[in-house]
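The structure under discussion is supplied below as structure tokens; questions concerning it will follow.
Missing here: one protein chain of the complex. Every other protein chain is in place.
Each chain carries a letter (A, B and C) given by its place in the written order, and its residues are counted from 1.
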Amino acid sequence: MTVRHTTRFTVEFGDCDPAQIVFYPNFLKWIDSAARHLFVAAGVPSWAEMEAACGIIGAPLVEVTARFVRPATYGDEITVESWVDEWRAKSFVVQHVVRRGDDVLVEGREIRIFARRHPDDPKRIVAVAPPDDVRRRLG
Amino acid sequence: MTVRHTTRFTVEFGDCDPAQIVFYPNFLKWIDSAARHLFVAAGVPSWAEMEAACGIIGAPLVEVTARFVRPATYGDEITVESWVDEWRAKSFVVQHVVRRGDDVLVEGREIRIFARRHPDDPKRIVAVAPPDDVRRRLG
Amino acid sequence: MTVRHTTRFTVEFGDCDPAQIVFYPNFLKWIDSAARHLFVAAGVPSWAEMEAACGIIGAPLVEVTARFVRPATYGDEITVESWVDEWRAKSFVVQHVVRRGDDVLVEGREIRIFARRHPDDPKRIVAVAPPDDVRRRLG
Partner (left out) sequence: MTVRHTTRFTVEFGDCDPAQIVFYPNFLKWIDSAARHLFVAAGVPSWAEMEAACGIIGAPLVEVTARFVRPATYGDEITVESWVDEWRAKSFVVQHVVRRGDDVLVEGREIRIFARRHPDDPKRIVAVAPPDDVRRRLG
């Protein structure tokens, strides 16, 4: 069963721009944080532990799409509901819905890979198949 | 002819995360800035002037997609090349290519609308057709 | 009696820099937010309400000092305890202590003024005495 995790944030004055609404890259900041909180909540080991166990050093983003439905402003309490929506051969999709109460504010879709260091050049990375243990935990 | 504008940024230490690379929402920050610099370079009037002239109060984002091709780190000098790639009935697409030298780092695609205040409720906005003058200036 | 308010924050991955610790300007971001939450918790009217009632448009910062005692990293839950430490003729001091559990991480001290628009030039501001009602609420 797919694990869904909800992370809460408060929109602060400094998150908003001269148009009085959230400066949009901040929604991506919250979405990135929500992806990490989903992994932690599902019991996925830390990157340091995974590097020691199987050489995976992280899950970098390769593509993100966000649709902005309604603005938010400071004082708003928002939630980000996040889950892995799709497992692919060498990548996976994390879906996010940002809401204020029941109102959808933003829909985000991240495509991430699991990365290992390139055997010939430790500065480069290569995408590897999502580990079974991680897939089991995230559903 | 389409106006293309290039904005330069320096990646700073504080723009990078514990993985030593740019924290991805910062690329969206630069892309958002580049869109504004494109408008300024093309001679598009300020929002204050446009509101007075035709009621348009801004060009809010409705969707953004970014593909991350290569990472960047602090000390890197990057450029963002930006242009309006498509005019639609009630929206337009701004395309961005972020580079370090000749290497493409990120490709970004913003869909924006021109917004006027709703006649019955000044807190809401409505999308209006891109003004001819703005289309002419941006090509 | 002085009102003390505690605001909670979670340190996120993106708040940290390549040294793996919080990028220091983010502590100031939390301190600024905590000052606003102190005002809200004490029942101080919004700036829009205060401008209508007595012409005060905000409480801009004129000086800030922060002492960094211990670093923090992502996953840390931190608190900011805030209170008005001193009322002066035309300014006031907000003191902040940032902690993780009982450990002090940062001590911050903001000097702010209450600002009204200059009668001859609405772009300039002038400092005015802290209003009695606000002083009573914040103690």
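Points worth noting:
As a working rule, a contact is a pair of C-beta atoms (placed from the backbone, for glycine too) under 8 Å apart; a residue touches a chain by one contact, two chains touch by 3 or more.
Computed from a predicted model, the values in this text were never measured in an experiment.
The absent chain, not drawn in this view, touches the displayed chains A, B, C throughout the complex. Only one of the listed residues, C:63, C:77 or C:103, touches the absent chain: C:63.
Interface with the hidden chain, as seen from chain C, comprises residues 19, 23-26, 28-29, 32, 58, 60-68, 71.
Within the entire complex, the positions of chain A that touch the omitted partner chain are 13-14, 16-18, 20, 23, 25, 73-74. Contacts to the hidden chain, counted on chain B, fall at residues 12-14, 29, 32-33, 36, 40, 74-75.
Please note the rule applied: only the chains that are shown with their structure count from here on.
Counting the residue numbers used at the interface between chain A and chain B, over half appear in both copies, so the two copies meet with largely the same residues. The distance from the centre of chain B to the centre of chain C, each centre being the mean of the chain's C-alpha atoms, comes to 32 Å. We define each chain's centre as the mean of its Cα atoms; on that basis chain A and chain B are separated by 23 Å. With touch defined as above, residues shared between interfaces to two or more other chains in chain A number as follows: 29, 32.
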